[in-house]
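To start, I am sharing the structure in question, which I have written as structure tokens.
The complex appears here minus one protein chain, its other protein chains still in place.
Let's turn to chain A:
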Amino acid sequence: MADLKLKDVEKTYGGTVQVLRDIDLEIETGELIVFVGPSGCGKSTLLRMIAGLEKITGGTLEIDGMVVNDVPPSERGIAMVFQSYALYPHMTVYDNMAFALKIAGKSKSEIDAAVRAAADKLQLTNFLDRLPKALSGGQRQRVAIGRSIVRDPKVYLFDEPLSNLDAALRVATRIEIAQLKEQMPDSTMIYVTHDQVEAMTLASRIVVLAGGGIAQVGSPLDLYEKPNSTFVAQFIGSPAMNLLGGRIVGTGDQTTLQLDEGAGTIISHYPSRPEDEGAEVKVGIRPEDMIATDGPEFAYSGKVDITEALGEVTLLYFEKSAPDHDPVIAKLTGIHKDKRGQEVHLTAKPEKVHVFKDGISLLHRDEDVFLPGVQPH
């Protein structure tokens, strides 16, 4: 029902403190966009600017082709679900959901129909006469969602809606939101979270925000498989991708690399150009892509410092090469408790080896990549 277009949007507080700049983003009808980023990256601020709760200090926001910078929140056709639910404590569930329609001067029968339909969709029919304080956390969040559904908005905004719920309820509610989205294929949703699992499972596209700008936009698997910078590479995925120092020794459709702490060469499927020969690069390998090897050629060799056996997988933490470096981590399937204290050689398949030159992926080197200049974690 609604396209959103953000052009050069920026947010400045008091004329001096810039928290967001050059935000360019196009969101199409029916998408579920997730904003992720480290805390303080401005993702909630951006959402509140779309909602109209924060003033847009530069650039334009268009909803359905109309610039809405100065349109009050209620006329933007948006609905918002808050982290703290923000239910009106003195009103029953019914009145909470009916409030917006009452303000809009809708007829009683119209209101009743809308509220009951939403309550039905969210299994809240039995709770309509209750006050919010008599509901559990999950039920409250459903009321908050119901309150936005009855308004039949063009765009749904979710501000970390699950972070006040306990782990089990979070999973259940996450699935409910996914189902809700499926029931309403035409509605556009924007969802802010710091939880990667939520982002990966819900999003049609993820927007990684950091350092006041957009680091990368793409489908969850795009970001996982082809991160455009070391920042996104380390931000998406847990544990974070290992970055190993190395040098390009062979160029072409595939790149041959020699690693500082490895032996021989390994191959990445990233293409490179002849002038890259000899360039210093960072080689990224995800912990789950690491393979233990006995062969003469390997990407990394180190002594296992700590092991974490999770049953299905074992995490190996290697000794740090320097105190301020992150330890290299390998996630091996099965149980490898006996590896502690041992010297282990690791390698990875060519399609799992990422190459970053000056922080930017060789796959994205011709794009205008924003480097946030902050640590991902």
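What we mean here is this: contacts are C-beta pairs under 8 Å (C-beta built on N, C-alpha and C of every residue); 3 or more make two chains touch, one makes a residue touch a chain; residues count from 1.
Methods note: contacts and distances are computed from a predicted model.
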Message: Out of "Assimilatory nitrate reductase catalytic subunit", "Sugar ABC transporter permease", "Cytochrome aa3 subunit 2" or "NitT/TauT family transport system ATP-binding protein", which one is the UniProt protein name for the chain not included here?
response: "Sugar ABC transporter permease"
- line: Checked against the full complex, the residue among A:L87, A:L122 or A:I149 that touches the missing chain is A:L87
Statement: Across A:K43, A:R151 or A:H354, the one contacting the chain not displayed is A:R151
Message: Out of A:A2, A:V68, A:A100 or A:I360, which residue would touch the omitted chain in the full complex?
response: A:A100
- line: In the full complex, chain A touches the hidden chain through residues 51-53, 72-75, 78-80, 82-91, 99-100, 103-104, 147, 151
